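Worksheet: one structure, shown below.
Our next item is chain A:
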Amino acid sequence: MIKVSNLTKQYKRNTAVSDLSFTVNQGDVYGFLGQNGAGKSTTIRMLLTLITPTSGNIEIFGMNLQENRTDILRQIGAVVEKPDVYKYLSAYENVSLFARMSGIKVSDKLIKNQLEVVGLADRSKDIVTTFSQGMKQRLGIAIALVHNPKLIILDEPTNGLDPQGIADVRNLILSLSNEMGKTVVVSSHLLSEIEQVASRLLIIDKGKKLVEGSTQELLDPAQTMIELDTADNIAALDKLAQSEWATALQPERNGKLLLKMHKNNIPELHKGLVALDIAVISLQPRHSLEDYFLQITTTNQHVPTFAN
Partner candidate 1 sequence: MFQLLQIELYKIFRRPRTYISFAAITALIGIIQLGLLRDGTAYVEFMMTNVMQTFSFDGKILNGYLVCYVLLQLLLVHVPLLIALVAADMVSGEANMGTLRLLLTKPFSRTEFLLAKFMASAIYTFLLLVWIAFLALFVSMFMFGTDDMVIQKTNYIVQLPVQDVFWRYTGAFCFAFLAMLTVSALGFFLSLFAENSIGPIVTTMSVIIFFTILSTMSIPLFQKIQPFLFTTHMVNWKEFFDPKVNADNAIIIGSIQKPGRIITSSLVLVAHVVGFVVASIVLFRKKDILS
Partner candidate 2 sequence: MKYLIAALLCLQFHSISYGQDMMELIKKVKAKLDQVNDYVAEGNMKTDVAFIKAPVGKVKVYYKKPNRFKLKRDGGISILPKGGVTVNMSTLIEGDAFLALAAGDAEVNHVKVKVVKLIPTAQNSDIVLSTLYIDVARLLILKASTTTKENGSFEIEMNYGKYESYGLPDKLNFSFNTKDYKMPKGIALEFDDEEKQTEAEKIRRKKGSVQINYSKYTINQGIAESLFK
């Protein structure tokens, strides 16, 4: 559905995206991950023709994006960053206005239906200025969906939302994919969210691709992240430095250690620490995307020292 090859965006001084290639297949919920400034937004804007690539090629629906811009855009619905709409218009008017711009036949029923889907039916006549962030986000999504696009691109859709809002968006993405068969590209730096919805993942850092693959593959259940807390973490680090099967990624903020290791080695780690008379306070497996992301993006996998 989307085929990006060797995409590069060069600004005067810095390279926002460098030689990026990836593929989104039909029906994917494609998670697009990276820290702030990693180049996610630039890439998404290039997919939507808001930014012109310096080099590289983008194909969507099997067509070249630059040559078939309007045909392609007609079948895309997008929320880019904040879901900004016309504040002086009502929710209904906003959805109706953008629906008309998408070139579809607009009916009262269609607009009302769409507002119903995102749970704004009772506020449809209200001016957007009065809306909360979550309501604006839902309105943005209603606008993205109203023309029934094949491909939906959501850039940071959970930004600024409360936990309930985040859960709502997550459920909405899942239903778009599972019930309506849409292809969804969703970017975020909130990795725990993506982990639960994405079928495939692309992780980028500093404009470069770090890894691409199915969520299942990438989150190899054998390789796991261990959060370790002992009575003497410095001694524990020493022990780990000697071992070959564990890598200390970095101390956690709360003073715990974060390790990457094979599941099978956990008993050995425990045994070793006990043998050294280091009391283990807690040993917890963690296999979230966040840890995975951290593992890949921490380029210098040095053994850190504790500040205290």
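The rule is simple: a residue touches a chain if its C-beta (ideal position, glycine included) is under 8 Å from a C-beta of that chain, and two chains touch if they have at least 3 such contacts; residues count from 1.
The candidate set was assembled so that all candidates are chains of the complex that A comes from, given by their letters.
Predicted model only: the values in this text are computed from it and were never measured.
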Single touching candidate for chain A, where 1 or 2 all sit in one complex: 1
For the chain A and candidate 1 complex, residues of the former touching the latter: 45, 48-52, 69-71, 73-74, 76, 78, 80-82, 84-89, 93, 97-98, 100-103, 143
